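The complex appears here minus one protein chain, its other protein chains still in place.
When the chains are written out, they are named A and B in that same order, and each has its own residue count from 1.
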Amino acid sequence: MTSLIDHNPHSNSIGFSFSQSTNAGTKEHSFYPYTDNGGSVLGITGKDFAVLAGDTRSTSGYNINSRYVPKVFKIGGDEDGEGAHILLSVVGFAADGLALKEKLDAVVKMYKYQHGKPMSVRACAQRLSTILYGKRFFPYYVQAILAGLDEEGKGALYGYDPVGSYEREQCRAAGAASSLIMPLLDNQVNLKNQYIPGSGEGHALEARKPEPMPRETVEQLVRDAFTSAVERHIEVGDGLQMLVITANGIEEIYHPLKKD
Amino acid sequence: MFRNNYDNDAVTFSPQGRIFQVEYAQEAVKQGSVVVGLVNKTHAVLVGLKRNAEELSSYQKKIIEVDSHMGIAIAGLASDARVLSNYMKQQCLGSRMTYGRAMPVDRIVTQIADRAQTNTQQYGKRPYGVGLLVAGVDEAGPHLFEFQPSGMTQEMVACAIGARSQMARTYLERNLDQLNDSSRDELITHGLRALKETLSQDKELTVDNTSVGVVGLKHETGKVESFKLYEGQQLLPLLEALERSDVGETKEGETMEVDS
């Protein structure tokens, strides 16, 4: 993500009035409409729940804008999020993230008014992809994760790229520290590179089959993932906001993280 | 047969200073089945009598949620009401998006009134064939507005429009002093009793033909109690409360008879 945004022409020159134009004739387009506000998000599903979590730091370069700017939102509820049944997290360019969230929220609300029933997570996931792709040539600079409960009541999680490519997954990390968190999830949730001891030698060695994890384990894993990410990534920290969706509704949990 | 020369369009006055097309539109409202609206200090209630065009058809929707703080009850052409309510929904979402604020009730009422008025002054247009009762809460508390195809709007404490609505209005006028200090549930019962007054001899209120919408401010917090539509089985407790209050009433009547 960062590397994509780093082409900011402002990053290495300050616009003094006496700066000489390097390429007289063709004028450079010097307004760059994106920035990276850092932070990371993470989602994991279980048998009958889904967890979506994100740190609450907002950054601009080396500055900390604020220590509490939530990146995980409830979709389809009223002002206080009452009645929501879908979660969305957005990380990358915060202004685009907020615009995307509000657009999806409006779509889900209109769906309920027009069809008299809440939008399913599957339908919402497809719609989000369409919204993102609709700005294919001036993208929302965000990585989004959508979570909820599917038609069978199982935890559902969808991961997106900025232009709308998506898939349903068991778990997904996105944002600044995704490269730190995702490998941990691969190993701990999808049990990659984990084998049943003594099941055989070489190719006969049997891989452990991933199974849905209980809620307590998932919450602890999320906390561990973030405390580790905070240790190594400067754009992650301050607080951990965790939203858990079950058949009983959405629960919000906040944990302080290191503020350094 | 007598032919009226001044009703070919909605923009021509008759020599008596009337616009017949607008009056015809108001007739359409009187043909619609009755809806009742009333407010007290904390809540606004809409009550409607649903009709089915024939035995085999479903009942026509009478109460529509516009936003979490607002709903409308309709009498007249349901399709015109749908178009109007879609416009209102869009405007309410727009207000939440651009200002982060719920649309003030008087403002949206003025907006639809302006649209309705335009239809009475531009050639080739047709007035809306529907009357509305708009119930909602905003920072100034609960409100009830009446809207007519002419573009006329009025804020009301209690109101009824549609077929045989005079009976309901008479009931509301008689019980006006009780409305303001009533509780949320008492207000609903008053609404249902006003509605019951309009019924012809062989009819009664059932879970199929009744619709109730409530919006208000929560007693404890003063926050918005989201618009709630009661239909079908959800109506049972409300109809039971109505029955109980009726029994109380007739008992009083009986004792009076005995006394005399």
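Miscellaneous remarks
Everything below uses one rule, namely that contacts are C-beta pairs under 8 Å (C-beta built on N, C-alpha and C of every residue); 3 or more make two chains touch, one makes a residue touch a chain.
As a convention for this text, contacts and distances are computed from a predicted model.
For the chain that is left out, the UniProt protein name among "Vacuolar protein sorting-associated protein 45", "RabGAP/TBC", "LAFE_0G04016g1_1" or "Proteasome subunit beta" is "Proteasome subunit beta". For the chain missing from the display, the contacting residue among B:N4, B:S57 or B:T98 is B:T98, taking the whole complex into account.
Contacts to the hidden chain, counted on chain A, fall at residues 15-21, 24, 27, 29-31, 33-35, 37, 58, 60, 63, 65-69, 93-95, 98-99, 138.
Interface with the hidden chain, as seen from chain B, comprises residues 97-101, 104, 106-107, 110, 138-140.
We adopt the following convention: only the chains that are shown with their structure count from here on.
Work out the mean CA point of chain A and of chain B, and you get 44 Å between them.
Residues 78-80, 82-83, 102, 106, 109-110, 113 of chain A are the ones touching chain B in the complex. Interface residues of chain B facing chain A in the complex, by the touch rule stated above, are 65, 68, 89, 93, 96-97, 102, 223-224, 226.
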